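Shown here: the complex without one of its protein chains, the others still in place.
Should a chain be cited, it is by its letter among A and B, assigned in written order, with residues numbered from 1 in that chain.
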Amino acid sequence: MSNVNQLTIYGVDIQLIRTLLKIIIFISIAGAAISSRLFSVIRFEAIIHEFDPWFNFRATKYLVTHSYYEFLNWFDDRTWYPLGRVTGGTLYPGLMVTSGAIWHILKNYFKLPVDIRNICVLLAPAFSGLTAIFTYFLTKEMKDSSAGLLAAIFMGIAPGYISRSVAGSYDNEAIAITLLMATFYFWIKSMKIGSVFYATITALCYFYMVSAWGGYVFITNLIPLHVFVLLLMGRYNPKLYTAYTTWYALGTLASMQIPFVGFLPIRSNDHMAALGVFGLLQLVAFGDYVKSKVPNKQFKSFLIVSVVFVFGSGIAALFGLTAMGWIAPWTGRFYSLWDTNYAKIHIPIIASVSEHQPTAWPAFFFDTSMLIWLFPAGIYLCFQDLKDEHVFVIIYSVLCSYFAGVMVRLMLTLTPVICVSGAIALSKLFDVYLNIKDAFHGDNISISKVISKLTVLLSFGFYLFYFVLHCTWVTSNAYSSPSVVLASRNPDGSQNLIDDYREAYYWLRMNTPEDAKVMAWWDYGYQIGGMADRTTLVDNNTWNNTHIATVGKAMASPENVSYEILKKHDVDYVLVIFGGLLGYSGDDINKFLWMVRIAEGIWPDEIKERDFFTDRGEYKMDKDASETMKNSLMYKLCYWRFSELFGGRDGVDRVRNQQIPINAVPELNVVEEAFTSENWIVRIYKVKDLDNVGRDLYDATKFENKKSGKRNRIVKRPKIDLRE
Amino acid sequence: MVKDKSIAIKKAAQAQSRATPTTPATTVVQPVSTTFHELQSAINTTFKDYFRNLTPRTKLIDLFLLFLVLLGVLQFIYVLLIGNFPFNAFLGGFISCVGQFVLLVSLRLQINDETKEGQVEGEEDSKIFKFISPERSFGDFIFASLILHFIVIHFIN
Partner (left out) sequence: MKILILLLQIIGLSIALSNNQLKSLVQSKSSKLISLTDENFESILQGKRDYHIIALLTSSSPQINCVLCKEIGPELEIIANSWFKDHPNGIEDDFDLYFFKSEFLESRKLFGLFQLNNIPKIFYFPPTNSTANRNYVSEKVEYQFYQGDHKDLMIRWFSELTGYKFNLYIPVDKTKLAIHAILGFTSVFLLKRYKKYVFNVLKSKNTWGTLSLILILLFTTGYMFNQIRGSPYIIEHQDGRREFFLPGQQTQLGIETQIISFVYGILSILLIVLIKRAPTIKTDSINLLLVSIISGLIFVMFSTLLALFGLKGLGFPYRFIRFIKF
């Protein structure tokens, strides 16, 4: 805050100092962004988190060990048994290619043979640093560089973005948000100066984005909407034409290079808005040209005629093509954003995913803290000087607030705009109150002015400090557990790691034949594929509803029905997740209703959701549990020998707080227990083969039991206590 | 696609003859006489003005534009008549036409902007593309076209 007139400090040019400072700030922002995402690595270890990342990781390993073309043509026979999956053509390759490229560069040019796993784990934090920088540039276009710096630091540590980019969450979103910001930045830039060059860069970023994440549709619709609103506001100029048409022509063509996207950009209605605006812009450009040549009145009639003609033919064409089946109607997932009941009725699979649930208000505050109330103020300030780029921010924020309200997952796309507009508001405030020059105007120092400025500055400095605390707290508490490894606290406060998943997957890997087929609910498909390297029936790529419903049916049916399904699909092992002993609530019994619902969607005659409730309509596992429930394979697999743990008393299911009666032990005839992990979270059962002497499996089991009496396996009770 | 084409046709008409734009006039029924009349004169004015401002450079660009439009229409007719078997080839060809077309129009807008300012008013601030010199716009144009055609070639295989 030195005097403005002075251009050098100690003989150094002030511009140079400014640049230097900026670079230092950038480095520290990137450092903060990266290090706040490393909680999980420090607490646990560098492993891949959750479910989807395991698939990405597996695909990346495949890419690194095979060539790029093999990767694109990869037919994966280890998932969706017996169907298999054309993996190369049904994934967004951007993420894998990125980390593969980094791996190659490190290996070949820097001679640093880094494990591909470490690259995958650390990719998301690294890209978050880049995101912060692009956010800076974007906000700089909106206001100035001080707002940009604020936005960058907000973006760096806002939990809403951290939630999807901690170390180890190797998911498409990890790089997609970076690309989103980059695309938007270049779009604003090209729109502002009308440069073909920047528009081309926008198209390239867009292409990268398309290759990385299905959420690219958001850009495909947001940019045309921006242009459209600008046209409505009567703000057409040739710069807009240049930027948009270049972006659209190049971007569309480029996006069709991704095998998974294919011809969608000209076929599906999701992309039609962009095409429509493209056409409209041609007309407006032509109209603009004519307008500059002819008198106003003549132009008016010209306008009316052409508008009527074009709208008529355009709408007719759209309807005609949709009716003829040339253009696909809106895709289900997209549609479910508008009609919020659509998914519930038509696609239970989508509705069953917890991140597709609507967002309650605490989630917003949790993820953005005080930015959430700076956000409307920032939007208001954007309305104050409504330039073209501000229109963009406004549209973005209104649309995204809606989307984030409908789906928790889309919090991720809302966070950047919250950061940007929060930064605009805050930097405006600082512009006003950091300017202490007028307090020292003349000779007498105005005490009250100084005090009033200090009040504001100190209080907001305090809020910012709190913001950092909040973000750290949220990140370390909520977003840093790998969910593959769980943590609990012992009574004395020390940490206890629960590693049942990996224990079980490792067991599978070591003790089962290489070609064994494992049936589990689809949530665990990627993990089994990635960690145990065994063939699965269904996985998190939910492309085939019927197949998932088959698994649901097998789990929900009585043993004899299930056995037929198991045999038909060559299943060797069945894996269930059971949290009743430990109090781990994300287990299969809690997901069971979705299995039932999805199965009911295909076989409404055989599976009925109502049968799984007690007469009073409760979802119970204890002695009141309905017969259908007690007979279902899932129930049996979960509670098999459960009450033996409790030494003659009723077993207690800690998730549901229900007593499992000791005298109603489920009997298992068609499968036998193969493995149960330390804390009983994972239980694996081997499917029995058909009996040697051709007996029914029920008789065989009875006979066996009689022969050996009651088998006395000592059931080991886990040492640790309830997880908090 | 259809919309695109109608625009393309219009553009073509603008570039060369003045016959086609009368087609929209037939869609309006009632206030035909006045509207039609005004339309006629509007077209005439534009037409004259267009030729007055034509420089060798813009002439070249417009000829190229016309060529692209014709090429696009030709491809479209081919698809309508014979079928779109190598669909990606058709798309590649067609989109390369459209893409090149819009790039050219952008170039023309940028260059034209410059000359107009030089001739008529000479105010620096009122220029629309004030950050872009004609040399730069040409460089941008080359760059974008290169990328466009690279993708097209990749698309066609």
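Here are a few things to note about the model shown:
Going forward, a residue touches a chain if its C-beta (ideal position, glycine included) is under 8 Å from a C-beta of that chain, and two chains touch if they have at least 3 such contacts.
All values derive from a computational prediction rather than experimental measurement.
Taking every chain of the complex into account, the chain not shown here touches A.
Among the residues A:I119, A:A176, A:V406 or A:V687, only A:V406 touches the chain that is left out of the figure.
Along subunit A, the points of touch with the absent chain fall at residues 340-341, 345, 357-366, 370, 372-377, 379-381, 383, 386, 394, 397-398, 401-402, 404-406, 425, 428-429, 432, 446, 448-449, 451-452, 455-456, 459, 463, 466, 469-470, 473, 477, 600, 604, 608, 610, 616-617.
Please note the rule applied: only the chains that are shown with their structure count from here on.
Taking the mean of the C-alpha atoms as each chain's centre, subunit A and subunit B sit 42 Å apart. Considering their complex, residues 1-4, 6-7, 10-11, 14, 24-25, 27-28, 34-35, 38-39, 41-42, 45-46, 49-50, 87-88, 91-92, 95-96, 98-99, 102-103, 105-107, 109-110, 113, 128-129, 131-132, 136-137, 139-141, 143-144, 147-148, 151-152, 154-155 of subunit B touch subunit A. Residues of subunit A that touch subunit B in their complex: 193-197, 199-200, 203-204, 237-239, 241-242, 245-246, 248-250, 252-254, 256-257, 263, 266, 275-276, 278-279, 282-283, 285-286, 289-290, 293-295, 297-299, 301-302, 304-306, 308-310, 312-314, 317.
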